[in-house]
Every structure is written in C-alpha cells, then in structure tokens.
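A single protein chain has been omitted; all remaining protein chains appear in their positions.
Presenting subunit A:
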Amino acid sequence: MNMIDTQAKRKTTVSQDPPAFLHVDNLRTEITSRRSGRVVRAVNGVSFRLERGRILGIVGESGCGKSMTAYSIIRLLPRSARTVGGRIELEGVDLLALREGEMAKLRGTRIAMIFQDPMMTLDPLFTIGDQLAEPLRKHKGLSGGPLRERMLELLRQFSISSPETRLRQYPHELSGGMLQRVVGAIALAADPELVIADEPTTALDPTVQAQYLDLLDNLKKSRDLSLIIVTHDFGVAARLCDDILVMYAGRAVEKAPVEATFDTPLHPYTQALLKLVNLSDTDGGDHFVTIEGSPPDLSEPIEGCPFAPRCPHKMPICADEDPPEFAVDSGAASCWLYSETAT
C-alpha cells in the first residue's frame, strides 16, 4: 500500500543521518470529538530534526496541526487528543515511552513551554516572586538569599525593569509584554535545553513583539538553547528562525533553512502563502491574490495529496497518491513536482 511505502521512504532517509538533539519521526496525533465521536487526524506523520542552538519555526494556518505537534512533544495534549504513533527522541530518550512521572520531571528541567496567553502559566492569586521561585526551589534546590539573587538575575535577563518591585507584584499589575517576559523567565528558570513556544508574541503590540523576539534571539545565543516556535506569522519566522517547517492538513509539507524557504519556496502551498504575507500580488486589478478553496476535513480520509484540490500545479498523480517527501537542495518537500518520474 501507498502509505506504508511513503512511511518506509521517510524512515530510510532519516536513519542514515547521525542522531539529532531532537528527532521527531512519523508523529501521529488524533483528536476525538466528544460530541460526534469523530476522529480528526490532527498530526499525520510529521517528521523533523532539531539540533542544539537552533530555532525551528513550525508555520501554518489554523487547524494545520502545528500546535498539536508542539503539545505532542512536551506531552501536554488536551484530554480529547492522543498521540497514536511515531517516535519523539530527545538525545536518544524516547519521550513517548516515558511514564508520566518521568515526563513531569523532564518538563521544566529539560523541556519548557511558553504559551500564547501568559495566564496559562501564571496564577492570578500569587505574586510574580512566588511563581518564579517555584521551579527554582523544586528543580534547583535554591532557597533564601541565593534564590532571591537568582530570581532577580532571571528578571534582568528578560529586561524586566525594577525587578525587586516585580517580585512583590501580582500578574494583574503588569502589562501584557511584561507578563510574557515573566513567563519566559519562569520557563527558563531551571535551565531547560529545549523551549517550545506556541505563538508567544501574537497577543503583543508590534514594538513589544519586536523586543521579545530580540530577547529570545539573545537567549538562544547565550544559552545554546534549542527553540521550537509555533507561529502563523512569517514575519516572526523571518526574524527569528533558522529552519522552517510548513504544515498543511496535519502534515509537514516543506522543511528548509529559513532563507531557502523565503528565496525558493518548494511546495506550491508555501509559494502561495508567501505571496499572501505581504499582500504583494494582485490579480492585475486591485484585488489581492488568494488561495481558492479551503483545507480538507481531517476527519475524512484524504485521497492523494491534501493540497491537490487547491493546487495550481496539480498533476494526475496528485489526486491518487499521497506524495512522499523529496529532498530538494537544502530542504525537502512532500510534493510530486519533485519526483523525476511522476506525471
């Protein structure tokens, strides 16, 4: 069968490379709708590698599975979702095989998460100091003077003004940009090696967003951090990321170094998206070019390439067979255009 064939190809391309810092292989996560019982294949065979000190941007439109991919890695999926296949290896440790207790120990110490809404992390009833102290006590065994010193140092690293005052303040007393920095400080308190950030700057004003991205960039350099940024914003990707993974309909349709993605996008979907970003293309009149149609329903089986119905380069094979991943120059694309034999 075709799907098995595709998966086999993916496996072989991956196993030839040396082990990566983070290696996600053929990840599959499903969401079961409580009302209808229908199963949505939110993440459907996603594979990628991330090295130390690099930033990977997972980019795509709503419902493409980018957030579910991120939550699958740190195993913080909502109750309705479940990872049903694949491997996630952090320096050889299979995260999906760990017991919940072992995974909980890893969260914070090796992997940390920054959410779009800072109040997902913060409790409104506790001061910033209380909440920043928790990971430092728990994972670093700090208390008293050294604890306070470390907290102030972290707040300063995140360019938070008057840190002594902040420790005594409650979340509602701080601005949105300030809260997102506090959340960053909490995430990095126990020196994790991998940070996963889900749309960390989407709710921020432009000037605050730019400052926050600068901050993440500096932290990556000074701490040799690996970051996964989930975003719908190609501007964030251009500013911050080293590598880009474009998702569509639960699949990774394109992977490439960031400059290659912007210079020579491989997949027709990426090509179309990039024209939409800057509203740079018009139809000759005063209309912006759009992508016709909408993404497929992921609770229905998909025949062939999921982008085929909207694709301007569609070939006969696209309607029948799901394209495997083809290596192209510095990147890879799941698209039949890059097969030498497909028609």
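Heads up, the rule we're going with is that contacts are C-beta pairs under 8 Å (C-beta built on N, C-alpha and C of every residue); 3 or more make two chains touch, one makes a residue touch a chain; residues count from 1.
Definition applied: contacts and distances are computed from a predicted model.
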Exercise. Would you kindly match the missing chain to its UniProt protein name, picking from "cytochrome-c oxidase", "Sugar ABC transporter permease", "Outer membrane beta-barrel porin/alpha-amylase" or "ATP-binding cassette domain-containing protein"?
Key: "ATP-binding cassette domain-containing protein"
Practice problem: Write down which of A:L273, A:A308 or A:A332 is the residue touching the left-out chain. | Solution: A:L273
Self-check item: Which residue of A:S47, A:T69, A:Q209 or A:S334 touches the chain not shown here
Solution: A:Q209
Quiz prompt | Among A:L152, A:A190, A:I291 or A:I317, the residue in touch with the chain that has been omitted | solution = A:I291
Quiz prompt | Selected residue (touches chain absent from view) among A:V236, A:V253 or A:C318 | solution = A:V236
Quiz item: For subunit A, which residues touch the unseen chain?
Solution: 61-62, 161, 175-178, 205-211, 213, 232-233, 235-239, 241, 258-259, 262, 272-273, 276-279, 286-291, 294
